[in-house]
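A single protein chain has been removed from this complex, and every other one stays in its place.
Chains: A and B, in written order; residue numbering restarts at 1 for each.
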Amino acid sequence: MGSFGRFLLKRSLQGVVVILGVISVLFVLRYVTPGSPVDFIAPLDASDATRRRIAESLGLNQPLYVQYGDYIVSLLQGEMGYSYRSRTAVAPRVFAKLPATLELAVAATVVAVILSIPLGVISATRRHTGPDYAATVFSFLGISTPNFWLGVMLVILFAVQFGAFPTSGRPVGLLDALGHLVVIAGPERGWALPLNVGSFVAAMQNWLLHVTLPAITLGTYFTALITRLTRSGMLDELGRGYVQAARAKGLPTTLVRYRHALRNTLIPVITVVGLQLGTLIGGAVITEAVFDWPGLGSLIIDAINNRDWPLIQGSLVVIGAGFVVVNVVVDALYVRLNPRVLE
Amino acid sequence: MSRDVDRREFLTLAGTAAGAATLAGCSGGNETATETSGGSTPMDTGTPEEELPEPETREEHLQRTNRLVHDDAPWIFLNRQYSVYGKSADVEWEARRDERIDGYAIEPTGSKSSVMITQSKMDTGLDPHDHRETTTDNIVTQAYEGLLERDREGKVVNQLATGYERLEAGQVQFELRSGVSFHSGDSLTKEDVAFSINRIVDPEAGDLESSQSDQLAGVTGAEPADGDSAVIVNSDGINPVVFALFATYCDIVNKSWIESNDAAYINSNMEGTGPFMLDTYEQDVRVVFESYDDYYMDAAPADQLTIQSAGEPSTRVNQLLNDETDIIVNVPPQNISQIQSADNASISAVPSTRIIYNAMIYNREPFDSVEFRQAMNYAIDLESMVSNVLGSFGDQTGQPTLEGFTGYNPDLDPYPYDPDEAERLVEASGYAGAEIELHTPSGRYLKDLEISQAVVSYLDELENVSASVKQRDFGKLVDELLDGELETSPAFYLIGWGNAAFDASQTIIPLLTSDGALTSYRNDRVDELMDQAQSMGGES
Partner (left out) sequence: MIRRLLDAVTGRLSPRTVQNLRSEFDTSPLTKVGVGILVVVLVTAVFAPLLAPWNPEAQNLDRSQQPPLGFTRAENQTTQETVDGEVQLIQETVQVNATVAHPLGTDGLGRDMLSRVVYGARTSLVVGVLGTLLAMLVGVPVGLVAGYYKGRVDDALMRVADVSLAFPSLVLAIALVGLFGQAAVEVPDPLVTTGLAAAIRGVTSLPGGLAYPTGMPATFTLPGTVILVVGIVNWVWFARVARGEALGVRDEEYVKAARSLGGPDRFIIRRHVFPNSITPVLVLATIQIAAIVLLESALSFLGFSGTTLSWGFDIAQGRQYQTTSWWIAAMPGLAIVLTVIGINLVGDWLRDALDPGIEGEGGGV
């Protein structure tokens, strides 16, 4: 096994330990937090007997370690138990919410990357010019603006005043919209695209209209952050010996800039963005609240407000595990791009 | 078993039946006192109540209780909450008093045939017997129906039953409508009906711990009658409100469908007899219904009905104004005029059955002084509060019973705004300089936090009282109120109480009698009056 393989294995094992830690911490939390889920299910004036019966039917009368053991076993089988409140299975419910959150996060990242890297490069290569100042001011505002406030302002301006965008909601998911394409051109109808792609276009348009404001809301901080990082990284690289040398050798400036300097700049950018993924998911939670975007965020807030522990655990385990996996991938990517760190 | 025991049991049951509907139970006026209690101890020397003649009818008992409570002021009497909806110009529909939205009554106009409703929350699962909130009710009752129903004004009408009668004291019978089928095509049978009732009241019968067992208070079980299509319902004692209960609660399910599916399936699918059948269920996001073609009456005017949610009121308003939805619930006061003046939308409002009040626990300082409690009522400019905080979509109250309910006392006016009198009373109470803290939920009732903030600011304006607001998590606040000990409750809190029974008893017993589940007050004379009133209950 190569050193990279060993690194990956070690890192993955650590990840598993962390995920187990996440689950355990959630169980401890459940034990130490005040308030019983029964209070949130039983009617205001329910009798003690009713409350006791509800507790029993939820399995809350079992000792905690039994509940913990049961939970681990069911997780290994891909199950997360049943919601206290609605009695429906938690796992499908959490995974049904995942696409909404992911597409919001992806849309925001796309917005951020498309805007920020050119902005950062322009800013660095035209230092102390109008565009540089504009980009600097923008990135400063971007990292200092709370995204939920930005969202509220965008709604007031573009949805309420101008009516250019819908105010909230996600009537169509991205996968559903793309699904139209698959139905139009599927194995049964032949793979050639027929001319009538109207339903796909309409669904896509609907999705885009609804995702625009949330994506800007969530993406602004990252656009600003990456612009800043790209700018400072580029400035560092452009000042280095090899760039000067390459220039002296007569290599075209653009080639030097984009082939070498930008590539080296992007390595720390990737790491920082990886580190900030938590902020992205956290930001998604609050963006969802602003736009009634039906993702994991609203699910978690609801579950917490109702002490619906299976749902709290399920959604937090998914977020935690997803985050750990992404971190392992980012680390691996970093090591791949930068093999020196292993030595 | 003596009659007395029966009555006491009824009292306990009635006390625990949240908003148990007793619309018809107490028409008032025609009842006479069948029995007056002997050996009652006179209470509250010094109140003018002593000088009044003993009440005779049930209505008079209730009115007298309201007077006592008004004078003794265990609450700051605030407002009756309104249900305010926004509706688009694309539909014809009027609001109901009981906070439900009946999809069958919504008529799309023009070329549209689908209708969209945005409420504040989605369901907590689709099992019609396993929830208690209006938001879930609004979803499941599109597909499920009960034996009886209420019309828009609250009157009891037939639904799956075509007739009902009392057979004997604890036994009533419902005649079932014929030709009714579930959405799967199965015919409705008397076994289904009996099973549905038993599933709620008996944990063994349907393998379900139904949170609705209190809603059918007094009902012990049901069985199919010997005839073709009738069901007999048994109650513990006389249960005078039984028909009223069935007009509000107990959705009828398909026995074989329930028995052959697990809880997770029942909570994400529907098998009812109603005008709409489930098309798609996206939990927490939306529920889409389509019109049920084989409905036993005319098919619903709307071909498709979608219910979605938006927790933030302004989001719902935006959706309505942007033509993204047809009906929205709980329009906040500041948006009413905006909707009313829009071309594509209008307001539909009705007084609800909910009263908003501040409880002041009677044995906690400084609220153990009647003068102090009265002072709190004089200190509030209720009129200004209703018109400014609630945009005048609310009524002032001066007694626990709402206007139009049985037992409402028309002679009682809300406390006038008189800060000087308030300061004088505070002085007289000996609690000048008191510091009080109002515990309030936020977002649970219409403008609850704003109401609390307004109350506190009025109280704080008194020279000799300082007041502040404490925002509370609703669950934990209720937890403290319900633990059966007044000592652990906050001494001063805001809460709202819905009473779909239109009867004073269903507010006073749980909130103001010594044994009430949510009581903050103890007055033996009130207990005695209510005891007597409940022993005079007429047949519903």
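Here is the rule we use: a contact is a pair of C-beta atoms (placed from the backbone, for glycine too) under 8 Å apart; a residue touches a chain by one contact, two chains touch by 3 or more.
Please read these numbers as outputs of a predicted model, since none were measured by experiment.
In the complete assembly, the contact with the undisplayed chain comes from A:145, out of A:12, A:74 or A:145. Contact with the undisplayed chain is limited, among A:59, A:92 or A:282, to A:282. Chain A residues in contact with the hidden partner, per the touch definition given at the top, are 14, 17-19, 21-22, 25, 29, 33-35, 140-141, 143-149, 152-153, 155-156, 160, 221, 225, 229, 268, 271-272, 275-276, 278-283, 285-286, 289, 297, 300-301, 304-305, 307, 312, 316, 319-321, 323-324, 327.
Those residues of chain B that touch the chain absent from the view are 82, 312-314, 317-318, 321, 332, 334-338, 340-341, 347, 349-351, 384-385, 387-389, 391-393, 395, 404, 442-443, 449-450, 453-454, 457, 466, 468-471, 473, 476.
The definition used in the following text is that only the chains that are shown with their structure count from here on.
Centre to centre, using the average C-alpha position, chain A and chain B are separated by 41 Å. Touching chain A in their complex are the following residues of chain B: 15-16, 18, 123-125, 127, 130, 132, 203, 209, 211, 213-214, 263-264, 266-268, 282-285, 308-312, 315, 318-319, 322, 324, 475-476, 478-479, 482, 510, 517-518.
Per the touch definition, chain A reaches chain B in the complex via residues 34-36, 39-47, 50, 53-54, 56-57, 82-83, 85-89, 93, 96-97, 155, 159-160, 163, 166-170, 292, 294, 298-299, 302, 305-307.
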